[in-house]
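In this view, the complex is presented without one of its protein chains, the others remaining in place.
What follows is subunit A.
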Amino acid sequence: MNVSLLLILLLVGAFATYLAGDKLASKVALFFSLAVLGCSIVLLNHFNAGENISFINQWISQPNISFALQADGLSLAMLLLTTALTPLIIFSSFGNEYKNAKSFYALILFMAFAMAGTFLAADGLLYYIFWELSLIPIYFIALLWGNGDAEERKTAVVKFFIYTLAGSLFMLVAFIYLYQRAGSLLIDDLYKLDLTASEQLWIFLAFFLAYAIKIPIIPFHTWQAKVYQKAPTVGTMLLSGIMLKMGLYSVIRWQLPIAPLAAKQYMFVFIALGIAGVIYGSIVALRQKDLKKLLAYSSLAHVGLIAAGAYTLTLDGLRGAVLQMIAHGFVVVGLFFAAEIIFRRYDTRTISEMGGIRSQSPKFTSMFMILVLASVALPSTFNFVGEFTVLYSLSQINIWFAILGGTTIILGAYYMLKMFQHVMLGETNKKIFADVTLNEGLTMVIIVAVLFFFGMYPKPIIDLITPSLENILTQINRN
């Protein structure tokens, strides 16, 4: 049994969903995504038992490209994030009616396929293909099922597409250049390359363009808020929960080990860009009137901190970044889902039009409160573990980075709690806020449970990712 099975299952699932027709599509998609989750847990067990679950096969002979899927702890952690969030995201959409549902759910599974492939690929070209492939489904999901004015949405989504494509094409040039040097694009061969400092700098920058746009890091973030706002909630969840983690994962997997000299030399610049994102995102979030946009900017602040953590090039920084990636994935999906629950009842995303939900639905309010607190990294939540480790690693580099990065918690607490106050307390909106349904409650409970469980007991994940991060760190420090 190897990881290719998982990808095949997702692809088959996408086709089956499309063929199942509009009525059954959501259930078939949920079934397949749960099957994939089960499959990935089985794979995790195989991996922990020391079995080989990689899949490597020659694909193109000239140029020499392999179909290589390799799973180490880091890949598996990201894979589990993808396969765990996909059923949650699909399940969260059960309360909505989508026209042409079969295409919608098929695209979600197809996107999960591409993202899982990105996390597993161990050949540069294969990785690039999966990376690009994930762009097509999200483009159509945001374009066709999004909300708001069609023209505005079109502009936002096309801008997003061209932006990300532009970034990744430069990554492709870097890969071709690396191919010329190594004669293969297998990640192990690329790690072995001995590149000069200036070569590394150019390759680092080409990668950086692709990843900074995807993550997004300031000043490449301008596509983000509009797309998050205009996309359907499912699309926003996919984007913020999993897709931007592709960028962060790639920094750790591809960019840092291949061009470590450049990463070391310009470390301060990149950490500073990450921290700038933290401060900028937090300040802009303070002034948002639209709930989804506020969450988008808060997400910008959090990923800025994660990127800064990864660029510290310390074990703590990398580990904290990965932990925070997973934690942020769950929290952000939960928060966007909460926004969707409110939207289903009030038909608005404007914060000032909400209010008084607490008195009508205390259950929802308490779950929302937990998510808000997790998002501002309250101790005993998963986010605390990640954020704290990252801040600790930043303080090792320079105490000011940690202090400035710490504003994510202070400012975050301020705007999130202010938002909570306006949304949940205060005057009641005229419309009645019906209590959460079983489906909605179940999704929220699962997310909250995951956040608490790993907040108390992050050891399984730390044990899973640490060996592979140590390997990557040896690569980074090889000369």
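In the analysis below, a contact is a pair of C-beta atoms (placed from the backbone, for glycine too) under 8 Å apart; a residue touches a chain by one contact, two chains touch by 3 or more; residues count from 1.
The working rule: contacts and distances are computed from a predicted model.
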Options "Sensor protein", "NADH-quinone oxidoreductase subunit N", "Malonate transporter MadL subunit" or "Peptidoglycan glycosyltransferase": UniProt name of the undisplayed chain: "NADH-quinone oxidoreductase subunit N"
Contact partner of the left-out chain, one of A:43, A:90 or A:143: A:143
Of A:12, A:34, A:56 or A:129, the residue in touch with the unshown chain: A:129
Touch with the omitted chain, as defined above, among A:154, A:344 or A:422: A:154
Residue touching the undisplayed chain, where the options are A:1, A:41, A:166 or A:434: A:166
Missing-partner contacts on subunit A, residue numbers: 59-63, 125, 128-129, 132-133, 135-136, 140, 143-144, 150, 154, 158, 161-162, 165-166, 169-170, 172-173, 176-177, 179-180
